[in-house]
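Starting off with a structure, shown below.
Rest of the complex left out; these chains stay put.
Letters A, B and C name the chains as they come in the text, with residue numbers starting at 1 for each one.
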Amino acid sequence: MEYKVSSQLMYNAEEPGTLVLNIRALQGDNESLVIEPGTITYLDYRSDMDRLLVLPVVEPGEVSISYSSVVKSQFDFIDFSGLSPQPVSELNPAILLYLHPSRYCQSDKLTRMASRLFGKIDNEFEKVLAITEWIYQHVEYLSGSTNGETTACDTIVQMAGVCRDFAHLGIAFCRALDIPARYCSGYAFDLSPQDFHACFEAYLSGYWIMFDATKLAPLNGFVRIAMGRDAADTAVCNLFGKIYGSSIVVNSELISGTMDPVFNTMNSSVGISYR
Amino acid sequence: MEYKVSSQLMYNAEEPGTLVLNIRALQGDNESLVIEPGTITYLDYRSDMDRLLVLPVVEPGEVSISYSSVVKSQFDFIDFSGLSPQPVSELNPAILLYLHPSRYCQSDKLTRMASRLFGKIDNEFEKVLAITEWIYQHVEYLSGSTNGETTACDTIVQMAGVCRDFAHLGIAFCRALDIPARYCSGYAFDLSPQDFHACFEAYLSGYWIMFDATKLAPLNGFVRIAMGRDAADTAVCNLFGKIYGSSIVVNSELISGTMDPVFNTMNSSVGISYR
Amino acid sequence: MEYKVSSQLMYNAEEPGTLVLNIRALQGDNESLVIEPGTITYLDYRSDMDRLLVLPVVEPGEVSISYSSVVKSQFDFIDFSGLSPQPVSELNPAILLYLHPSRYCQSDKLTRMASRLFGKIDNEFEKVLAITEWIYQHVEYLSGSTNGETTACDTIVQMAGVCRDFAHLGIAFCRALDIPARYCSGYAFDLSPQDFHACFEAYLSGYWIMFDATKLAPLNGFVRIAMGRDAADTAVCNLFGKIYGSSIVVNSELISGTMDPVFNTMNSSVGISYR
């Protein structure tokens, strides 16, 4: 499958400053990037986890960014039936940091809850599926119900949130159960209304497997932008100086291939791992 | 200067599990490491930021780790008088993540406070010195006053904490002012009583500069073990399974050279940057 | 039934100060109160809700309080089958304040959770029973797991607590559902080990009905000391000045009558209302 993803963002700079954008598809191809005013000379930075655009804004005024890319979606189906959990001692130590609590995922506070709710499930994939289902059943998707300070623990109490909050809670439960987990932002096919989306990935038997507790978009229609510990690492935009966002338009469309949408469902044993 | 640093740690394993230790000097030399029982075959992992020991514990029982190393202390004095702040747009993008809030350093909640208290100081080194002095003046060093869930915001309200809390608050204020900052654990010469210590490093004009708001040990007597976003990344030990710590003995002694102790003081313009 | 309840409390005063004790049975009879040193002249204060002893401690030293009373247990069984909920507009306005959130019972944060978990139950007694059962099933009774700052929202996340935390959560859920609720401290027959105990009362169809989500002591063996919005109002002791508690011994024994222990159980429609 091939997707055409695009985003147009507008900012108002009251004074000079810097925009750090995190909107490029991690494996984007045929990319187009138009920044206005054209005098802005941006810096392009690529890591394993993200592709940042650093834009120094020298003069006050409006800044507009228009990005599009064609992305070939590449992932594997991994069957976890019969796979046993990987002990922490056999993990690649570079993965261990995805067990640490982070700003929005206070896994250290959730060990008892995670253990009581999900501790008895042996198969790790089923365990994370159960987490995903629990969140889907207990948390109401409600635009505007949370803000940039809302944490996984807040979401448990409030029982409402948006994709970001669903992902944070999934990550926090996983880490509390000694399963590495990370946040993943991206473009999502068939998400309505179109917007940037967030999921989480759990590290199971050597694969990063994608989970989406919102069930609002198919797992196999995701185009990844960035991975990180939580939303703090993958913000669409970090603003330095008096610069304010004014509008965002996001789109994702299938341009070749057909897609048979896959969602997290109980009793499945097959996960999706993006390459 | 050369330091001999050492630590002896004891754990009780009620069941098989894994210990991940973060106790080796980052630039240790002449290292000795004795683990008992000797049947434990550990994995050694080195990154830019830390050196992990991953110990699978196969049988219940006592585990003891005895480590020592001789470390040549290497750092530079950087004079910041007259240096202007580095704009975010000129930072190496790999450094940007040290501007993100983390588990214990909710810099996103502290922008107004940091700006009101320290925002008017132009020189960035002086700004971080002022942060360090504020913490020193306002927070009481009180063993046992905090726990593993205590955050920078908690410390502002409680006005008490230990080295870890002092460092978290320093980091949070720096990030709230768009200054990258990270946590640093290590051995500390002349710290009484001897224990693992924690400081923070701020990224100023291209250098990671060490700050210690506790003023309990000289900045130039620090032997770094690990750097990370906060204490979540640099724990002396992460325990997986029913394994419990029973004792820790830590030591650091000067074995060659003389040291003229340096502490953070107002009106200084010289910082210490470890290599 | 008649109970003999007693408590012995010891305090160490490092300097002069004041002790405010809240240990007398609300309907105590045949009371004995011995305070040492005998020079302390206490003030006795009685309200509808509690009976305070205010003890000025003039000299440093040990203070011991020894209290006992014989209490005739008086309560009614109220059958709620078929009773409809009382609308807020028909409540005695003096009761309305038990709908307000308080220090440990942030009912304002729990409206969605309470509504989703219990909102569909029509009968109000069954609603509070369901709350009680939910707490009993989800929260682990674990001595020492919480402290004087722990709130109802914390307990939801931690899933552990002591009687005080069980009561706070019950109260918070009730208020979130527009059911007045208050905290109740007392002596509890058949509680093991013996200690002061806490329950909560919900105001249903004109009666304050007792609930105990810990199920650790029979509802009909409770001797009430104080009622209030939460533990902040009913502390066994408030200490002013450098005075520290050193020991507490509590006891409750049945001295006449027989008791057929009653606990909160699902499918019951009968509640206990103390006079």
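Everything that follows uses one rule, which is that a contact is a pair of C-beta atoms (placed from the backbone, for glycine too) under 8 Å apart; a residue touches a chain by one contact, two chains touch by 3 or more.
Since this is a predicted model, take the numbers as computed values, not measurements.
Shown here are 3 copies of a single protein sequence; counted across the entire complex in this file, the number of copies is 4.
Just so we're on the same page, only the chains that are shown with their structure count from here on.
Shared contact partners of subunit A and subunit C are absent; no chain touches both.
Between the Cα centres of subunit B and subunit C there is a gap of 45 Å.
Here the CA centre of subunit A is 30 Å from the CA centre of subunit B. Shared interface positions of subunit A, i.e. residues touching 2 or more other chains, are given as 109.
Subunit A contributes residues 17-18, 20, 43, 45, 47, 52, 54-56, 87-89, 93-94, 96-97, 99-103, 106, 108-109, 148-149, 178, 228-229, 232-233, 238, 240 to its touches with subunit B in the complex. Taken in their complex, subunit A has these residues touching subunit C: 109-110, 112-113, 116, 138, 140, 153, 156-160.
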